[in-house]
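Just dropping this structure here.
The complex is shown incomplete by one protein chain, all other protein chains being positioned as in the whole.
So, subunit A:
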Amino acid sequence: MIDNEEYRQFLESVRFVYGYDFTDYAEASVIRRIRAFMESKRVGSLKDLGRMVLKDEAAFEHFIQDITVNVTEMFRDPFFYKSLRKNVINRLATYPFIKVWIAGCSTGEEVYSMAILFREEGLLERTVIYATDINQDALQKAREGISSINNMKSYTENYLKAGGQHSFSDYYKAKYNSVLWDKSLRQNIVFSVHNLAMDKSFNEFQLILCRNVLIYFNQALQSKVIGLFYESLCSFGFLCLGNKESLLFADKRTCFEEIDKKEKIFMKTK
């Protein structure tokens, strides 16, 4: 059993020692993952877990990797990408230079999907994509640009549903059981660590994607992070959230206009 008081204390000490703040994450999911981690490491109590990760940085890194959820796909929610092509791209095209922030990019599939879309729309050459995540290990995988070959069938389907204009296989090379994304896609991508719960705004963007990250946060943290995106967007910049996410809990919700309600695309209007 994980006792509530113990749980709070554990997160407080993690914050104190490592500066990672999980106190405003949705609890049920964090507790589930902590339990799974404890089971796999045969740790009996939260106190023991504390002893294990607070003294040993390598063990902590391992722990972080396990409790952040890095599941992602190429062109996940294909209709979202289709809507981007239809509703956002033409407005972005009016800028001489485009900056995009993909926050919570995980192992990079979403980033490469965006690079492909921007290439097909003729914008990639004048775009820089800043792709950030809290999980170093996931970011490293994103930089390497490797994916499992087993996923290619469903990724190809997604790509086509997303309005893809070429053959999906143009964008990767197969090697053994993996595929390597075309290197030229990566030229204008900057991968770096950024923690949405603690770090500040670092640039101004025309487009921000943060999909399936807010669901892991409580309402207060969701509102704070939306505030951070608000600060980081130019006027009439676009914010895209995951399919099940909303601006409902954000103080800044009235400063955005809905561009596509279903696909969760918003424009900063105030």
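Note that a residue touches a chain if its C-beta (ideal position, glycine included) is under 8 Å from a C-beta of that chain, and two chains touch if they have at least 3 such contacts; residues count from 1.
As a working rule, contacts and distances are computed from a predicted model.
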Of the listed "protein-glutamate methylesterase", "FAD-binding oxidoreductase", "Phosphate ABC transporter permease" or "Quinol oxidase subunit 1", the name UniProt assigns to the chain that isn't shown is "protein-glutamate methylesterase"
Given A:Ser29, A:Asn90 or A:Ser192, the residue that touches the chain left out of view is A:Ser29
Checked against the full complex, the residue among A:Val17, A:Ala197, A:Ile215 or A:Cys255 that touches the missing chain is A:Ile215
Residues of subunit A touching the missing chain are 4, 26-29, 31-33, 69, 71, 212, 215-216, 219, 244-246, 248-249
